[in-house]
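The excerpt is restricted to a subset of chains, each kept in its original location.
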Amino acid sequence: MNRLDASARGVYLITVTPFTDSGALDLSSTDRMVDFCLDSGVTGLTVLGIMGEATKLTAAESTQFVARVLARVAGRVPVVVGASAPGFAPMKELTDSVMALGAAGVMVAPPPSVRTDDQIVAYFEMVQETVGPGVPWVLQDHPLATGVQMSAAVILRILQSASGCVMLKHEDCPGLAKLAAIRAASERGDVRRVSILTGNGGGLFLPEELARGADGAMTGFAYPEMMVGVCRAHAAGDLERARDLFDAYLPLARYEQQPGIGLAVRKHLLAERGVIASSAIRKPGPKLSLAEIADIALLTQRQARRLAQLDANAR
Amino acid sequence: MNRLDASARGVYLITVTPFTDSGALDLSSTDRMVDFCLDSGVTGLTVLGIMGEATKLTAAESTQFVARVLARVAGRVPVVVGASAPGFAPMKELTDSVMALGAAGVMVAPPPSVRTDDQIVAYFEMVQETVGPGVPWVLQDHPLATGVQMSAAVILRILQSASGCVMLKHEDCPGLAKLAAIRAASERGDVRRVSILTGNGGGLFLPEELARGADGAMTGFAYPEMMVGVCRAHAAGDLERARDLFDAYLPLARYEQQPGIGLAVRKHLLAERGVIASSAIRKPGPKLSLAEIADIALLTQRQARRLAQLDANAR
């Protein structure tokens, strides 16, 4: 059993979903992607997130993809599955099926329709009731995508009322003060401690978030070794090294985090790195222009050079 | 074969999805509901719309419900199935399965993410490609629900590029000028004529829409005989009768069209009328208070009295 719990730390990478050029699920690329992630040192995986094109899959494809990932991971790290849905029946159906396959837990973001503090808390009480007592779940706080603003106080209320919630995926921006407030509440003993992994801007604030007490990152980037390295250096107390690494990757990370075309950039890089066979995105989705591909090539070269300088300095 | 085409007229009722008190699909109420609709004189049915709680059903439940409706209708009227989805793979899967079961066509609204004229037109080109050449489909223009504003010019472009679109479900508000412009374009021969059924505010502008050239209504109301009667009186040229009928139902129709609790009002009325066994709505959904139930009782009594007066005057 590899159930998610509140002690989770490190990097839970949000994976892409690989497709062939013709748009079919690409399961051999899926295997390679799993290997690539584990080789890079991630401590968990999260599949079927927004950047996993979850809503573009049929229910059967979702299950097939999750099953393949779980088979390849073979229990080495926990796998979280995105289960946000406009209704509780499909949420329950997906949750039950992926937990039966061996998922470590599910992740749920609120729908745009919940707005007031009470509506948000009530929604997650229904989520708790839906997934049931034995299923650990992650509260995804991502206002840019959902439009739902949860205050720190609301998140604490959810933690108090929903016993299965063991992790917060923190993606509010600006969110540093909120992260600090939630962490301080568990330090004071006002609320049980949950794992907090962050994804603000795709990891663009990771050093500051770790300094606020985050346990790591749950986000995507074609160079997961950046997040792994930053988290490890931070854990080792080498804050300068953490910052140097972060800064070396920042120009490309910034480019990959552009809304709208970010996933195309990520898949292009993963294909360039030999991880996935095709950079195809299911429609509706963007295609990179030649100019964008040239931008990426330039940024990648500069990044390699900067990393080499850091290595040289470190010796 | 009962395929939808551009000659459709009259009332295509948006049906509810009946549940038992415990939240399971209620198939015997589904049968009664179909009978009730056909007895009231509707010329078509539309299932799995927003008011059909489509997003709260699992894929299996959706298919099961559509199959039951189609079996009961037994070809007497066309049945349109809502197929809006955040991705084209689930849209295609649902479309293929319901068309195989005997649906007359599908209905698609744009996702909130498409915004500019070109994005909207491109989206519906992908819809056309997804459903395929043999499937008639309805363009749903419902900005209040989708946030997508389509100008008359954009709708005409869609009609030109997407050959399978045979009907416009017109729900923009204010929308009378737009409706008139689209109708005028086909009168002038600028674009092929499609059926236009309206749903603005749940039929709250039906007399004015018929006067602009609408072919009828596609909307829901616990008294479908109102829309049927208004459309028939209009078609017979008895505009005063159409208005009198409409006005008699308007106080209750207005109450049923409240956002948020409208569906609860509708299901309560359908249960009161003996059509469905339970007024249950799947979570998250509202429950009526005693005060609201009293409002409905009062409005229903006044409506009955007013209809009796109209009948008496007509004699």
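Just so it is clear, A and B label the chains in written order, and each chain counts residues from 1 on its own.
Note that in this section contacts are C-beta pairs under 8 Å (C-beta built on N, C-alpha and C of every residue); 3 or more make two chains touch, one makes a residue touch a chain.
None of the values given here were measured: they were computed from a predicted structure.
Of the identical chains in this model, 2 are shown in place, and the full complex in the file is built from 4 copies.
In this text, only the chains that are shown with their structure count from here on.
In whole angstrom, the spacing between the mean C-alpha positions of subunit A and subunit B is 39. For subunit A in complex with subunit B, the touching residues are 53, 55-59, 61, 85-90, 93, 113-114, 122-123, 126, 282-284.
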